[in-house]
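One protein chain is absent from this view; the other protein chains keep their places.
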Amino acid sequence: MAVDENIISVKNLNFSYGKKKILDDVSFNVGKGDFISILGPNGAGKSTIVNLISSILKDYEGRIEVGGRNLRRLNSKDVAKMMAVVPQYTDPGFSFTVAEMVMMGRNPYISRFGTERKEDYHAADEAMEKTKILTFANRKFSELSGGEKQRVIIAQALAQDSPILLLDEPTSHLDINFQIEFMNLFLDLNKREKKTIIGIFQDINLAIQNSQKIMLLKEGRIFSFGSVEDTINRENIKNVFGSDVFIGRNPVTGNLYVSPVFNTAIERDIIAQGANKCSRVHVIGGGGAASQVISLLHSSGYVISCGVINTLDSDLDTARMLEIPYAAEAPFSPISLDSQNKNFEFIKSSDAVILPAVEFGPGNFSNLLSVNKAIGLRKKVIIIDKENIRKRDHTDGKAEKLYGKMIKNGAIAVETINEVLKQLQ
Amino acid sequence: MRTGTRTLKYIVILLIILGLIIIVAASTGAVKISLKDTGLIMASRIPGINRYINTDLIDYQDIVIISQIRLPRIFLSIFVGMALAGAGVIFQGLFRNPMADPYVIGVSSGAALGATIGLVFVTGAGLLGVSTITVFALLGALGTTFLVYNISRIRGKVSVITLLLSGIALSAMLSAITYFIMILRTQDMAKIVFWVMGGFTSATWGNFNVLAPIVTVLIIISGFFMRDLNIISLGDERAVQLGVQTDRVKKILLILASLIAAVAVSMSGVIGFVGLITPHILRLLVGPDHKILYPTSVIAGGIFMLMSDTLARTVLMPREIPVGIITSIAGVPFFLYLLLKSKKQIF
Partner (left out) sequence: MSKKKVLITAVVTIFLIVAALSIFPGCKNTGTAEVAGESEAEKTPVKVVDGDENIVELAGPALSIVVLAPSALEIIDALGAMELVVEVDSWSVEQHDPLAEGFEGAGDAFGPNIEKIAELNPDILITPTGGPEDDFLKISDLGIEIYRVINVKGIEGVYDEIINISKIVGFGDKGEELVNELKGEVDAIYSQVKDLNDDDKPEVFYEVWNDPLTSTGGDTYISDLIEKAGGINIVAEDNLTGWPEYSVERLIEKNPDIIIAPVSLASDPSVITGDERFASIDAVINGRVYIIPDNSISRPNQNLIKKALPMLAKAIHPEIFGEFEIIE
């Protein structure tokens, strides 16, 4: 039989707990050396998949192959040699020492009638070194802190010396320093020792930053399975988790990140009442000041345009993500006539114009002029945070003066973004 | 030090202690027999050496007392002590419960009812050198375990909590039936009470020759599952993840431990505390690793029971104190002392 490239192969997996169907026709393959995160809301079936693969649950329909062999034919020691699980907590009934706990990971290799051998002590020591717990090998497990305990549990799993690691929310309850430390360790194991890792993480960002592939699970079915870029987008997240999120890209690491959007009850009420009179809104952008407004208005159902922003501006990412038309300019260049015109076209076809707390310099002063023109066109103009214009004015007072003029001529000033919605009603 | 070496060290120490106590026990009693005579008589029973031993000068009655009364009593108490302590370790490990003892799933009330039925309703000479009462007690103990175990099985898995609860419930019911029989047959009431209270006063080689090999084999077989027991204490799921066939091992250990306890109780009645306290004391001394805890508890159980029985028959000579009283009086304070002295976590 040809050596299977896939170290785990799941075909038509169906699993029910009593009458309740937990997993519905799940099929996927895991390649050797993959780092996959399984994401999904509570109850989607993530832990069930892990429990089925690791042979804790047995009454399933379908076929699961591990290392090319049918899982049903493997005995528990064989399975334990192939994969190690790192659970969220472990609570031993007795006060074992750290070394004793780690040595339990060697169980698959020790015969019932045999005893621990040199290789076993060696493997256990190695595992403790990797998790930096050699120094407290003789302390009682129960006396350790949460993070230290988890190091021991990881060491226990590493002592199993298995090609596959299954992580079941291993860091969910720990401080961020441990989350980073462990994630680095897992990445290391994946890259250097070529361990195949399948993980369930509470923290989406932790998952998408470190995995190559994401499996989105919804109500027992695979909603999406692929690379991070392919699977993580607003619709998918909205579909699977039912929440609105903001997906951005970290400028330093280049990784995507998911940011939840928080709407209080008042805001949701306002949103629920829906956009009525003014349905087309143009938002002046610049320096990231527009993103929040755009997002809020977008959730409320307004049709939005944005401009003029430069191409490195995060407002651009927001606009792109929400698929909003925008006028853009090359960075470090003053706004060209072209861009100005385009911006003005947007303004002309909108019912309202929003001016967020943008920083104004000579380069983008024309944006402010456009807003002034909009007042002349009897468009509803809402200015946010006029109080601090002085701080944002890098035009020797010109911007401040224009602000004052616009307000005299009918522009509405609001303190916060939430009031914008109210004004638009 | 490696686990294996440590275990061996402890076992040797305990065996030496046991040997010394056997010698002390054999030479003490209501009848004064010199240490020298005791030694000679004991040596004359060991196959191999006995050719070289001359016991002609010793009073015949003394020989009878040592070989037919004290020695069977000594060895029976040792083996019952070993059995109870071994079963106690296993049950405490399986149930992850410090209160678990060998009688926890109804073995004692089953044995008591069996013995009651045997005493009251059956006449006969017994079976295989073992008295009728003992046979019926064993049947009662095994039957109860079988019942409790089957009540607690859900889809092939045994839930530990259900086991405990059904054990308690069934024990109560069987005790009630036993008391009812006692009231109906008040003339046998005292006999039943004495059997249940237990003791080694009537120990015979017949009983011992049947008990010892069975208990030995069961204790040894159980010993091979101690690594599994360690891991099972992390939780059923975790144990499977670490390669232990949890359901199967739990089943096997349950059956073995119940058998061990059943055989012990049917030989000696219901003697408390040894099975409960010995594992705790040893856990404080050698740690929770069952690979070390089990063999050491087994031997310590033998020592404990032998010492208790010897005290029971010497403290108020020529009166006999029921051995169960000695085990509770001695065991509990000693355990409390260790608990207070030790800052380590016991469980």
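Note that the chains are named A and B in the order they appear, and that numbering of residues resets to 1 at the start of each chain.
In the analysis below, a residue touches a chain if its C-beta (ideal position, glycine included) is under 8 Å from a C-beta of that chain, and two chains touch if they have at least 3 such contacts.
Since the model is a prediction, treat every value here as computed from it, not as a measurement.
*Asks:* Wait, the hidden chain, what does it touch out of the ones we have here?
*Replies:* B
*Asks:* In the full complex, which of B:119, B:174, B:231 or B:326 touches the chain missing from this view?
*Replies:* Considering the complete complex, B:119 is the one touching the chain left out.
*Asks:* Looking at the whole complex, which of B:3, B:97, B:201 or B:328 touches the chain that is not displayed?
*Replies:* Considering all chains, including the one not shown, the answer is B:201.
*Asks:* Please give every residue of chain B in contact with the chain that is not shown.
*Replies:* So the residues of chain B touching the unseen chain are 29-31, 60-62, 64-65, 67-70, 119, 128-129, 131, 133, 186-187, 190-191, 194-195, 199, 201-206, 208-210, 213-214, 217, 221, 252, 313, 317-320.
Here, only the chains that are shown with their structure count from here on.
*Asks:* For chain A, which residues are in contact with chain B within the complex?
*Replies:* Those in contact with chain B are residues 51, 54-56, 75-77, 79-81, 84-85, 87, 90-97, 100, 104-105, 107-108, 110, 112-113, 115-116, 140, 142-143, 156, 160.
*Asks:* Can you check the complex and tell me which residues of chain B touch chain A?
*Replies:* Counting only chain B, the residues touching chain A are 2-4, 93, 96, 224-225, 227-228, 230-231, 233-235, 237-238, 240-245, 283, 287-289, 344-347.
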